[in-house]
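Quick notes on the structure that follows.
One chain of protein is taken out of this complex; the other chains stay put.
Going by the order they are written in, the chains are A, B and C; count residues from 1 in each one.
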Amino acid sequence: MRLSELLHCHVIDAGGASLGSVVDVLAVWDGPPSDGSDATLRIAGLVVGRRGIGVRLGFHRARMTGPWPLASLLDRLERRSSYVEWEKVTSRDADTIRVSARRSDLRPPPPLPR
Amino acid sequence: MLIVALVAVAAGCVAHPVGPARTYGKYEGKAVTTAKGALSAVETARLIADSASRGNAFGPYTGIVVSEAEDSASGVQGTFASIQPPDDRAGKLSSELDAVLSDAVTHLRDLRVAARRDELSRLGDVAAPLADDSRRLNDFIQAHQ
Amino acid sequence: MKRAVQVTLGILTAIGGFVDIGDLVANSETGARFGLNLAWVVVVGVIGIIVFAEMAGRVATVSRRPVFDLVRERLGPAFGLANLIASFFINFLTLTAEIAGVAIALSLVASVDYLLLIPFAAFLVWLVIWRLPFQRMEQLFGLLGLALIVVLVTVVKIGPDWNDLFRQAAHPHVPSQETPFTYAYFAIALFGAAMTPYEVFFFSSGAVEEKWTLSDLTLNRANVFVGFPLGAVLSLSLMVGAALVLQPRNISVDQLSQVGLPTVFALGKVGLATVLVGIFAATFGAALETGLSAGYTVAQYLGWPWGKHLRPDQAPRFHLVVLLSIAVATLFGLSGVDPVKVTEYSIVLSAAALPLTYFPILVIANDTDYMGDKTNGRWVNAIGFIYLVVLVVIAVATIPLMIITKGGA
Partner (left out) sequence: MAERQYYLGLDLLDRQLVADDGSLVGKVDDLELERCDGGDELCVTALLSGPGVLAQRMGRRYGGWVQQAQRALGRAGGDPTRIPLARVVSIGSHIELAPGSDELAGPAMDHWVNEHVIGHIPGSRHAPE
């Protein structure tokens, strides 16, 4: 499958409520890059929420230093999305993903250390 | 948004749209706009004729500026003539302005012919009648603004 | 010493490169029509282009990623594509206007109808893009463009009451014969002329073309902080010249040739010859920049090889886009469109489209992933954000104003 297909999926929580759609995917590189064929980039979790420009710009997940009003606004917009670990995915078909978590238990996506 | 812009640009670049004038007031407004356009052309021609006759401009440049002024004046004249006067009063206004415009276009044509013949030193004399056209256009604008 | 020469050369190029057909037309037109009541817009515009170009140049130097690369990366492929289409179309209008401008400048010397010269001018533009190395091209037309300093000399020669000029410029009002709408419309036109997006496409791609490194950031700043303001002085001189010579005579500017009238009036034949060289160089330089920008934007969006530092057969799709753009612009110019009208629309729409490219650059300039410790400082961000708001307001107002004023008629 392709990443873009995953990015269009609708996400439903344990109680049957909609969490929005997959807006981004967190992946972990097991093993160093450029070190032969055994390096893998494994999907670790989904960023779920409403699609929008704020998420795309990555003000929360990336290291953005400003400009102040814009950064805080977009950061807040992005914090409204939530992060679901891949282990919590219970079923998955062409356009819907069900997860075992509830909205209230979820946290915003983690910013990455750089 | 993009389509609106495209259409606006296409319409704006190709032709100057002339709407109809349904009242005397609207017609008078268009007459003043026309007179201003013609005045600009006449004054442009006078300015370059004056400079050229004193040896301050080259022939090719002078020729093109003058012929653009002529085109511009006859252009606004033609556009104005295509607007139907809504009543008799407007009809009178039309013939009043058209008389001035025709004189101006004739004088600009004379000037263009002289400039194209490279008779730069004569341009001051040839342009002399334009001073009167300019005054009449100005009077017209003052009277109807 | 070599460094000093390079900086000086950069500044001179920036002065000459600042003015193009949009500035020539917009400043003369508004000077003749509004006097100095819109002079403040030139100042606002030049500060805007300084902020924008400095950021774009810094981002391109540090990350080696030019504007449209980042537009797609930050805005996504769909919105990025809409952005590309809008920017490409406006750039195309500007390219058409500049090619026509080159042809008109030549026609004023050769006394041939400019339409006959358009194919020749277009071919010349393409040939220079095809054959001349980037730096030499930039320097040649930048330096020739310095001939436009003659418009400053024009104003000095006329010898106006400077105090009176400053007083007029500092107390702007809407002239009695104009409406607030036409005033606003021409303000946007002037703003768009000063802050044209292609200048930034070109500037940031140029930083990559010339293989700028971190040590060239000083050069970037010098070009922008010294070159652009001096370029703006030329713009203001055009406006003042028109206000002094054309406005009292009730002359309105609707032909490129009229831009030279104040100089003819004040300086005679030598002035005329110089100003024609300046108009030629400014429009030719800008035709090169917009022609290249057509290729830059498409290639950078799609990830193709681009640029003049490569042999044409190493960047064939880029050169194909440039070639086709110039060819179509030539046909559009030959179709009898009024070059001055095309110019007016191109600068007004440029102003409207500015947020599309300004916003991603402002964002990336704050991304430590790209910029390391070269992100925007607090002051740059403060001004950068104010301009973002200004640009958005302008973008929203432009199309309604265009309709209300019937294109500034």
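Following the convention adopted for this analysis, contacts are C-beta pairs under 8 Å (C-beta built on N, C-alpha and C of every residue); 3 or more make two chains touch, one makes a residue touch a chain.
For clarity, every value in this text was computed on a predicted model and none was experimentally measured.
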In the full complex, the chain left out is in contact with A, C
Filtering C:69, C:98, C:138 or C:216 for touch with the omitted chain leaves C:69
Filtering C:43, C:174, C:302 or C:328 for touch with the omitted chain leaves C:302
Omitted-chain footprint on subunit C covers residues 63-65, 69, 72-73, 76-78, 80-81, 130-134, 302-306, 308, 311-317, 319-320, 323, 369-370
Per the touch rule stated above, subunit A touches the missing chain via residues 1-4, 6-7, 23-30, 32-34, 36-37, 39-44, 47, 56, 58, 61-62, 86, 109, 112
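By definition in this document, only the chains that are shown with their structure count from here on.
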The chain whose C-alpha centroid lies farthest from that of subunit C is chain A
Note to self: most contacts are between B-C
Per the C-alpha means, the centres of subunit B and subunit C lie apart by a whole-Å value of 31
The distance between the C-alpha centres of subunit A and subunit B, rounded to whole Å, is 66
Subunit C touches at least 2 other chains through residues none
Within subunit B, the set of residues that touch 2 or more other chains is none
Counting only contacts in the complex, subunit C reaches subunit B at residues 82, 85-86, 89, 93, 107-111, 245, 249-252, 254-255, 257-258, 260-261, 264-265, 268-269, 272-273, 276, 336-338, 341-342, 345, 349, 352, 399, 402-403, 406-407, 409
Listed in rising order, the residues of subunit B that touch subunit C in the complex are 1-2, 4-6, 8-9, 12-14, 16-17, 36-37, 39-40, 43-44, 46-48, 51, 54-61, 63-65, 68, 72, 138
Subunit C contacts subunit A in the complex at 74-76, 79, 362-363, 366-369, 375-376, 378, 381-382, 384-385, 388
